[in-house]
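A single protein chain has been removed from this complex, and every other one stays in its place.
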Amino acid sequence: MTDAALPRRQPIALRFPSVMIFLAILALFTVGVTILSEGFGIGVISTSFIKTLGKTLCLCLVALAMDLVWGYCGILSLGHMAFFGLGGYAIGMWLMYARTEIIVLESLSAAPLPPTPTEVSDGIASQIFGVVGASEFPPVWAFAHSLPLQLLAVVLVPGLLALVFGWLAFRSRVTGVYLSILTQAMTLALSLHLFQNDSGLRGNNGLSGLQNIPGLSDTPQSTVSIWFFWASAVALGLGYLLCAWVVSGKFGSVIRAIRDDEARVRFLGYPVEAFKLAIFTLTAVIAGIAGALYYPQAGIINPAEIAPIASIYLAVWVAIGGRGRLYGAVIGAAFVSLVSTWFTGGQAPDINLGFYTINWVDWWTVLLGVSFVCVTLFAPKGIGGLVDILIDRKSPSRHGADLGPDQGALREQEAEK
Amino acid sequence: MLRFAAIFSACLTLAFPTSAQQTDAPIQQLLQSQSELIVESSRVTIGPAIDALANSGLPAAQVVMDKWQTREMWVNAETGLFVYAEEVDGDALRIFDFADGSEIGVVPDDGFEQLKPNSGIRGLIGTALVQFQLSDTDPDTRRRALDAIERGAEESHLAALRASLAKEPDAVILARKQRLERLLTIAYGATNEERIVAIQSFDGDLGVDVRAALNPLVAVRVEAAETLPSDPDIGRSLDPGSDALPRNDAYALLVDADLAKPRISVEDQREALIANIADGQVAGIQVATLDSQTARDMAYAALADQGTVTAVATEAEVDERLSDHVFYERYIGAPPEVVAAALLALEAIENKVALNQAFDLGLDALSLASIYFLAAIGLAITFGVMGVINMAHGEFIMMGAYTGYVVQLFIPDYTLSILVAIPLAFAVTFGAGVAMERLVIRWLYHRPLETLLATFGISIALQQLAKNIFGTQARPLTAPGWLDGSLVINDIVSISYIRIAIFVLALLFLALFLFVMNRTRLGLEVRAVTQNPRMAASMGINPDKINMLTFGFGSGIAGIAGVAIGLYAKVTSEMGSDYIVQSFMTVVVGGVGNIWGTLLGATMVGFLQKGIEWFNPSNTLAAQTYMILFIILFIQFRPKGIIALKGRAAEA
């Protein structure tokens, strides 16, 4: 580059060709899948696979959030799937309430007397909470009747939790693996809480029947699935643009600087904690939205989905895809979750070794674990690293010192916090 | 027919000569004198007959009552003499004389009538029998009698028990009798003074039986009145709508006492309304408008005005009635003085019980802390000393436990198998740890986040592997017989031997750790390498080897901990993940790099969890949730843990 040319502000898409390419591929993919779908097209792709693809798009979105918080800001959060799940619970409560309300109203309309509000709400409550032996609405369901309020909750609940937790964690300067363990503890506490029957969210039964959208009982699932697929694709596209915008400017500079050397950024006068908190909360909100789109397609949510292991898997996707680049997160999430579906769905052919038959349903996790170790050891850039090889991009010579994302997590710096 | 039978039986009696029955024996005479009552067998009138038998002082009286109670007493229809008999077959009896227990002979049963006392009478007989059993020569019979009294004490037992005290030869049984006598005195003592003395004699006694004897004395009945009576037997007053007296119960009380109009349930009201629908109207109100409770109340009131249904109280009336009355408890179990003594005694006992429960809880917490410490001590080495974050640590614990299980498959003797399993578990996990360090971790030193993820990969692979090999169901790891049972200190405080063993093991590990780190060459080299690897290397220490050995040592300890935890909990492929977060929390809370910190951390986490469980015993999930929340908050105030390294040492 020449010294005279100072960068002019151009649209993000032009300054970052990868954004343009990504959006184009996403659009092509979405249109292509729609054409091949049962609901709107020639019916090559089954509705259940449309749902799988739609869910995968949501996972890509949450992986983007994870990449932003981990790949760019250096915070290895093991709590983002909890935010994802909270978003799912928030929307699931409305879906379940509204649908049960329709059923209850229908059954009560046959009665000789018109139902009173109490009868309706008791009916809904006993339908929903019968499985946990309760028949009254817990306080957390106070807004479940209202779609706008629950949609607000999709954003607010994960956002507020992240805000409070992040504020506590960052202000006491917990960093690196300590922060990871702390976020993991938060996730564990949340899932344990939800596992209790008296949490008010049906304990380990979770919320179910979420694929039935209230008021759309006459619309076939094949159509609904395409709607959700499109919604997920749009959310992913917007999320990608948002993330690209956030990381492109000075803000991106600062958070990457925080990742690489937090103390130095502090001496530049930046309130590091506020930046971390902002990114942590923003990504929690993105995760919540992704969850709210995911679970109506999955149909059921239960506390096991919030367990720490889910968040660790999220980190695995991002690492395999290649962190520190947005498309890496998307590739990782899509690749690993689709391959995982293929293996655990029993579609992968068993391997007969003569003395033992490898059944992939049982052995897939082992393979995933081992391949993950291999990626960490031999290909720390993940699948995204292939792109570098393709376009022959070399990382700057660092005079022997690897000052990549790990730098922000040097042991010395953690020990002193 | 009857006559024929009589003649036939008479012939039979003649045909089978029997030894003569002693008709003049005192017991037979006594029975004859009560014959009418006995044969009539009425619960109401039988009392004097049983009393006469019981008070006769005749040794045979006990036999009579025994046989009577078990329906083996028969009466000769002709002579009216009483015998006891056993049925030989469908229609013959072998009869015996009560006087001396001698066999009279085998006779057809036609001439005899079996006495079939009903359960009420049998109960009376049983009570009367107790006094005989209490003085029986066989100690077992005496003990059984005491057992019977403990199960269902009756007023009459008291006198019998007192009578038998003087003659009791066995000191242990005597002590039991005396205790029981005092307990019965509490319930049935003749005078208040006597009962109060008995109550006071149990001051601070932790026995469940004492509380069982005292509780009925302080039984209460909830009553309602316009004003609070000033009787001495009035307890506390209650507010309607409080936990002790829900609003509905309070009102039901008023209704039962005819102090208020009844209410109607929502369902009954609906039924009543439905029953009175006419032309789409209820009492002139359109059915379609009855979609709120107020509308339904109005419709019902309208019906009541028409006289179609009975009037019920409205909510306002309910409130009015409730506020018009006071609700209070009246002691109905005993006279006021006795109640006061019982309350005092109960309070003293409860205080002592609470104290003992706290002590018991402390023991529980201590053993939980030992388990956390065991689970965390390996981590204190790999994470605390080396700074390697090993997410597969829990799986090393699991491997240790499965090693123990496999060993037990081959060595059936539990004691021996545990002795073999412990070193073997150490060896297996030491090997696994060394392999992992060589293959994975050493490439990732100073990249802790990647170590976290890579070891997590190993963790899920190992977990699935265990699932594939051992299946998903829990496998038992059986403790040796001498570890069964528990050390019982009193009715409240007890601790199982296995928990004591785990506690001892935790102390041993602490000692081992301190020994290895402070007294051995390895420990010195480990400390040197962790403080300054380059300097250590220049002094001839091979940091690679030290790292490998240290990691192996930490992993090996996790294996032994696995055996211990396996004894206490079930062995499953997921057992490791149950402990991993808590273990990390223990190390972090305690302060990284300091074994005493880990000890304090484990103690804190253990006591905390038990403490929270105490508030909400039914819900261990909630306890864990709150504990984790507490730890998150705790780290706010002491980010470096309880024992924090300060200054340059921490920054090095």
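A and B are the chain letters, set down in written order, and residue numbers restart from 1 in every chain.
In this section, contacts are C-beta pairs under 8 Å (C-beta built on N, C-alpha and C of every residue); 3 or more make two chains touch, one makes a residue touch a chain.
Assume contacts and distances are computed from a predicted model.
Asker: Tell me the UniProt name of the left-out chain, picking from "ABC transporter ATP-binding protein", "Diguanylate phosphodiesterase", "histidine kinase" or "Aspartate carbamoyltransferase".
Answerer: "ABC transporter ATP-binding protein"
Asker: Identify the residue among A:D198, A:D261 or A:D362 that touches the chain left out of the display.
Answerer: Of the candidates A:D198, A:D261 or A:D362, A:D261 is in touch with the missing chain.
Asker: Just name the one of A:Y97, A:F275 or A:Y327 that touches the chain not displayed here.
Answerer: Residue touching the absent chain, from the options given: A:F275.
Asker: Which residues does subunit A use to touch the chain missing from this display?
Answerer: Subunit A touches the chain not shown through residues 1, 3, 6-7, 9, 246, 249-251, 253-254, 256-257, 260-261, 263-264, 266-272, 274-275, 278, 396-399, 403-404.
As a working rule, only the chains that are shown with their structure count from here on.
Asker: Taking the mean of the C-alpha atoms as each chain's centre, how many Å separate subunit A from subunit B?
Answerer: The answer is 45 Å.
Asker: Quick check: in the complex, which residue numbers of subunit B touch subunit A?
Answerer: Residues in contact with subunit A: 266, 270, 273-274, 277, 287-293, 296, 387, 389, 391, 440, 443-444, 446-450, 452-454, 456-465, 467-468, 577, 581, 584-585, 588, 592, 619, 621-622, 624-625, 628-629, 631-633, 635-637, 639, 645, 650-652.
Asker: Provide the residue numbers of subunit A that touch subunit B in the complex, in ascending order.
Answerer: 76, 112-119, 165, 168-169, 171-174, 176-178, 180-182, 184-186, 188-189, 192-193, 195-196, 198, 308-309, 312, 315-316, 319, 362-363, 365-366, 368-373, 376-377, 380, 405-406, 409-412, 414-417
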